[in-house]
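Report on the following structure.
Left out: one protein chain. Kept in place: all the others.
Per-chain numbering from 1; labels A, B and C assigned in written order.
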Amino acid sequence: MATVEVVEQMAVGDGLFSLRFRSPVDLRLAGAYHPGQFLHIRVSDSFDFLLRRPLSLCKADVSRNELTVIYRAQGEGTKRLSRVRAGDQLDVLGPLGRGFPIHDGDRHALLVAGGIGVPPMLELAHALKARGQQVTAVLGFQNARHVILQEELMAYGTVHIASDDGTVGTKGLVTDLLTDALCTGVNRYYACGPTPMLRAVQAAMQGCSVPGYLSLEERMGCGIGICVGCVHPIRRGGDVKQVKTCKEGPVFSSEEVVFT
Amino acid sequence: MATVEVVEQMAVGDGLFSLRFRSPVDLRLAGAYHPGQFLHIRVSDSFDFLLRRPLSLCKADVSRNELTVIYRAQGEGTKRLSRVRAGDQLDVLGPLGRGFPIHDGDRHALLVAGGIGVPPMLELAHALKARGQQVTAVLGFQNARHVILQEELMAYGTVHIASDDGTVGTKGLVTDLLTDALCTGVNRYYACGPTPMLRAVQAAMQGCSVPGYLSLEERMGCGIGICVGCVHPIRRGGDVKQVKTCKEGPVFSSEEVVFT
Amino acid sequence: MSETTPVDLSVDLLGRTLKNPVMPASGCFSFGREVAAYYDLGLLGAIVVKATTLEERQGNPTPRLAETPAGMLNAIGLQNPGVQKVMADELPFLRIFEDLPVIVNVAGTAVDDYVEVVKQLTLSPDVFAIELNISCPNVKCGGIQFGTDPQMAADMVRAIKAVAHVPVIVKLSPNVTDIVAMAVACEEAGADALSLINTLVGMQIDVDRRRPLLANRSGGLSGPAIRPIAVRMVYDVTERVRIPVIGIGGIMTGRDVVEFLMAGATAVEVGTANFVDPLACPRIIDELRDWCVQHRVTSVRELIGAAKEGGLRDGA
Partner (left out) sequence: MSETTPVDLSVDLLGRTLKNPVMPASGCFSFGREVAAYYDLGLLGAIVVKATTLEERQGNPTPRLAETPAGMLNAIGLQNPGVQKVMADELPFLRIFEDLPVIVNVAGTAVDDYVEVVKQLTLSPDVFAIELNISCPNVKCGGIQFGTDPQMAADMVRAIKAVAHVPVIVKLSPNVTDIVAMAVACEEAGADALSLINTLVGMQIDVDRRRPLLANRSGGLSGPAIRPIAVRMVYDVTERVRIPVIGIGGIMTGRDVVEFLMAGATAVEVGTANFVDPLACPRIIDELRDWCVQHRVTSVRELIGAAKEGGLRDGA
C-alpha cells in the first residue's frame, strides 16, 4: 500500500477515464506486476467510500515507473475517482492477484473482452507480443462512444469489434465473432468482461476446444484475501469450492470456473 | 442556504484561519446581516462531517458582497474547512440568529472577548462606531501566537489584552482587566467567548452595574430552530426555560442568562 | 425535467391520498414554523411534528448533540411546550398550507399520559393522525419500555385506540431483538400503521475530558449510518404485517426513498437530512421524481415492495 502521485487523468469516452499514476512498487523488480493483475484503489479518504475499488492494470510504463488504469465512472465511488487530478495523492494497493499465465509454447493468442473488461488486454497483448506470439483481439462494446483501446490494441495484432447497437463493428455480441474460422490456429484464449459474457465465451471456446483463461469480476472487500467476500465457485479435483478471486484470481483456467 | 464561492483563505495565527467568501444573501438588503449573527457552514460534502459548523460573522464587505469568518481549526471538521481554497465552492447557511442589539442612546460600549469569541467583535465595533459610540475592547488570548484582530480593532478604539501566559498584554484573564476604572462611563458591554469566561464576565459586570449582552456557545444541529439541540437556560418572567440559542440567540441579555 | 413529466408521486395512507410519500420526521422539523421561511410546506406529503407530552418539558441538559461517522447522536429529551400549547399555538399555523396532513407525535411516561394527550389531540381539527412514540431512547421512562416489550406495546395501542378518533401510527424502536414481533403485536392490537425506525442507542466519549460527551451520557443515533438497519427492518416487518409502514432512517436523497419504498414502505419520513439542508425535503421529492422519470416509473406506487420476492406490496 502506498500513497502515490497522480500523473494524469483523462476522459477517454462516454463516462470512461484513463488514470495514470506513479507505481506503488518498483516496476523493474522481477514479478512486480503481471498483466491481468489489479490495483485496489481508495477513491477518497472519506468514509462515504470506505472500500477500495479494484481496477485492472491496463498499462505499465517501466521506465517512468507509472501505471495506468482505465475505468467507467458508473457508481458514486468511481465518479468520485474521476474528480482526481494530476498532482493529487492516490492511495493504491497492488498490483494484486494472479494475472494471465503466458505459455511460451503458444504461437497465437486470442483476447476476448467486453466493455470495461478491455483494459487488462492492453498490457497482456504487450506481454504476449514481447514473447513472440501472434495476438488477435475480439472486443465488445455497448456502442461507438464506449470504444476504448482499439487503436492501442491494433499495434499488437488484428482487432475485431462487436457492438450492441451496431454503431461500431458488427452488431451483436463478442461471442458472435468467435467463429470456427477465427479460432483456427489459436492456442489459447484470454477473456475478461461481465459474467454473462464470460459464461458465453467459456461455452463457445469449449465448443472449438481451445483452452483459455477467464478473469472474474466479484465484489471485493480487502483485495488481499482476508475478508472472503470475493469468492467464485471453482472446480478443482472433484470438488467445487468457493475460491477467493482476489488472491487466487481474478484469472482462472476456464475449465475450472463454474457458473451457477 | 447557498453554495457560494470562496474568495480567500488565509492563516492568521497558530491554527487560526480567516475565510472570505461571497455572501449567500445580498448584504445591501435591510436586515440582511447583523453583528453577532453566525454563518452555518458545511465543511465538506462528505457524511464524515454531517453537521454544519457555526462560525460568527466577523466582517461584512457590503460593496463586494463578501463575508469573512475567522476560526480555529481544532476539531476534524474545522481542520477540513481549513483546506478549502479560493475558487472552491462553500455551502453556507445564514447569516442566522439574533445578533448584538445596538442602543442609540449609548455613548460608550465595552467589548469583552476571549479567543475565538473575538471575531464577532470586529463587525460589532464597526457598527457601534458607525453609530457614533466610543468603543473599548478587552481581549483575552492563550498566548501571543493566538492573538487575532488586535490591529483591526484598534481602528475603532482602545484595545486591552490579557493572555494566559503573559506573552502578550497582561498576564491573566480578561476579567482581571475589568476594573472599576475601565468600566466607568461605560453604558453597555458585549461579550463573547467560552462559557467559563462569560460566567465570570457576567459576575464582574453585575458588580459594577453595567448592563450587557452575552453571546452563548452551544453545539448546534440545524442552526435554524428545528432540532432543539442548542438550548441554554434563560430566565424570563419568573421561569427558567431552555431556549434555542440558534434562533433566539446566540446573543442574550446578560441578566437573562442562567449558568448552571 | 421534473416539471414537465407526468410521474404520479401520490400514495395512499390511512384513507388519504398524500401528494407524495415524503414527510419530515418528528423532532427534526419542530412544528414547521422555522422551515416555512425556506419553502412552501404545502409541497410535503405530510408533516410529523415534534413529540408532544401532556405537560411542558425542558428536556435534557446540554450538550445534547454529537456528530458521528455518517450520523449524529441526540439526547434532546422530549423538550416541548405541552399538548395544550401545541394545539393552541403551533398546529393552527399549519392550516395555511394546502392539503398538508399533520401527524402529531405523542410521547409520555405512563399509559395514562399518552391516553390523556391523545384524548385532547383527537378533538383538534388540525390533526390528521397520531404517531405514538413508544421508542424514545433519551428519557428515563420516556416510553422506550413500551417500545421493547410486545405485550406492553399492545396494551398501549389498545388504550390509545379506545380514545382516538384519528388514525394511530405506532413508531417502533430498533433497539429490540425482534422488531417483527413488536410490529405484529401492534397490528393485532389495532394500530392503523407503523413507522420505523426511531434512533439506535449510542454513545460518544469525549476523550479529552474523559467522560461521555452528551450530558445524558447516551443518545439516539440517526443519519445515513443507520439506513441499512432501517431498510432491513422495514423489509422484514412488511413481510409480516398488512398495515402500511412508513420508512425512516438516514434518508438523504430521492434514491434513498426508492430504497425504502422497494423494501416495502408506503411512505417515508426524513429526519437528520433537514438539519444538514433546510431544503432537504423538497429536494428529495424532486430527486424522487427525476429517478422515476429516468427509470420510466409512472407511479411511485409501483415501487412499494418491488424488491420483495413475492413482488409488489399492496400500497394501502
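Methods note: a residue touches a chain if its C-beta (ideal position, glycine included) is under 8 Å from a C-beta of that chain, and two chains touch if they have at least 3 such contacts.
Small disclaimer: the values here were computed from a predicted structure and weren't measured.
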For the chain not shown, touching visible partners are A, B, C
Out of C:L13, C:V104, C:V117 or C:V176, the sole contact with the unshown chain comes from C:V176
Which of C:V258, C:I284 or C:V300 touches the missing chain? It is C:V258
Which of C:L65, C:I226 or C:I284 touches the missing chain? It is C:I226
The missing chain sits against subunit A at residues 1, 42, 47-52, 77, 93, 218-222, 224-232, 241-242, 247, 260
Listed in rising order, the subunit C residues that touch the chain left out are 66, 68-71, 73, 148, 175-178, 200-207, 210-212, 217-218, 221, 223-229, 231-232, 235, 250, 255, 258-259, 262-263, 291, 306-307
Touching the unshown chain, subunit B contributes residues 47-48
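By our rule, only the chains that are shown with their structure count from here on.
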By Cα-centroid distance to the whole-protein Cα centroid, the innermost chain is C
Per the C-alpha means, the centres of subunit B and subunit C lie apart by a whole-Å value of 36
Between the Cα centroids of subunit A and subunit B the separation in whole angstrom comes to 56
Shared-interface residues of subunit B (touching two or more other chains) are 47-48
Listed in rising order, subunit C residues that touch 2 or more other chains are 69-70
